[in-house]
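One protein chain omitted, others in place.
== chain A ==
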Amino acid sequence: METLDSTSSSSSRATDLKPENLSLGSSPLSPSVARLWRPAAQRNLRNQWPKLASYRKQWSSFSSAGRSHATALVNAHLSQRYMPMMELGVLSDMPDIRKKACAKLFKQQELQRSSLLSSYKDMVVVVIHMINTSRSMRCFLKGTNRSPLLQFSNCSEDLNDNGDGAGIPVFAFWSISTHEKLAEELIQMFILELSLKRLLVVEFVSIGCEVSHGNRLNWSNELYPDEFDHLRKSNLYSDETHEPVFPRLRERKSDDSAIISDNHSSPEVLQVYLTAWLAEVNIDTYRVDEIFATVGEEMHVGIT
């Protein structure tokens, strides 16, 4: 059905120019086209959904790597902070022991900071992959149906072709747009969670940096080169305010009045930050599993 050879594509190019070129779009597909469109669309969806599932797994592993870097960072910072008060016993006789320990802990923090940033970058990239995948669910007719060999592709050649097979069910019940809606619901969770994680990354990376020193990271700072370009792709960068969109929770606006606490690096606050990282409040795991399960059922394949 999806035949790709040079002769057929050149012949379809030629017929393309003819005015009788049938447009897909809103008009129902002719039965013969629909018969050929469906398998191609099915193949495409069977390809895209497992990709989403594997990106989700990648997200989990990056997120947990980020968490262990953040935990190590917090621990090193707290140890350094408590070093002057620490009972060192026999070790206290060693020259410069506290100074050396502090220097080492400082080094560790630098290392964990950059590891955390690279985990964050991994997460940004994986979310972009998710978005791209969710936008590749349509299946467009390539060339014309006049040609004896129909071909399909991921990009639209004809403005009238929506790539959704005029809304017919791809497998049993769902049209392309239903698939897209579910994918959208899924990736929205990850986009929002990414935004929240960014806030936490800024907080973790700023641990130990005093505001007065001017080296403290701000929300509007780029965390790695090209970060803003990446965030733009996930709609997480606002070109109006020229800074990343501030995190919010699912089905909630961020206009609640905030209680500002003065100490942002007390052990309790750091513990809450780590817990918030772990909790992934924007990702409803049950719903995610449910989406993959129902989609798998619809497509008659298990998505794992």
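FYI, contacts are C-beta pairs under 8 Å (C-beta built on N, C-alpha and C of every residue); 3 or more make two chains touch, one makes a residue touch a chain; residues count from 1.
Following the convention adopted for this analysis, contacts and distances are computed from a predicted model.
Hidden from the displayed complex is a chain whose UniProt protein name, among "Pentatricopeptide repeat (PPR) superfamily protein", "LSM complex subunit LSM4", "ATP synthase subunit a" or "LSM complex subunit LSm2", is "Pentatricopeptide repeat (PPR) superfamily protein". Residue A:L249 is the one among A:L249, A:V288 or A:V301 that touches the chain not shown.
When the omitted chain is restored, the residue from A:W49, A:F140, A:Y273 or A:F292 that touches it is A:Y273.
The omitted chain makes contact with just one of the residues A:A34, A:L199, A:V288 or A:V301: A:L199. Contact residues of chain A toward the unshown chain are 196, 199-200, 203, 246-249, 252-256, 258-261, 263-266, 268-269, 271-273, 275-276, 279-281.
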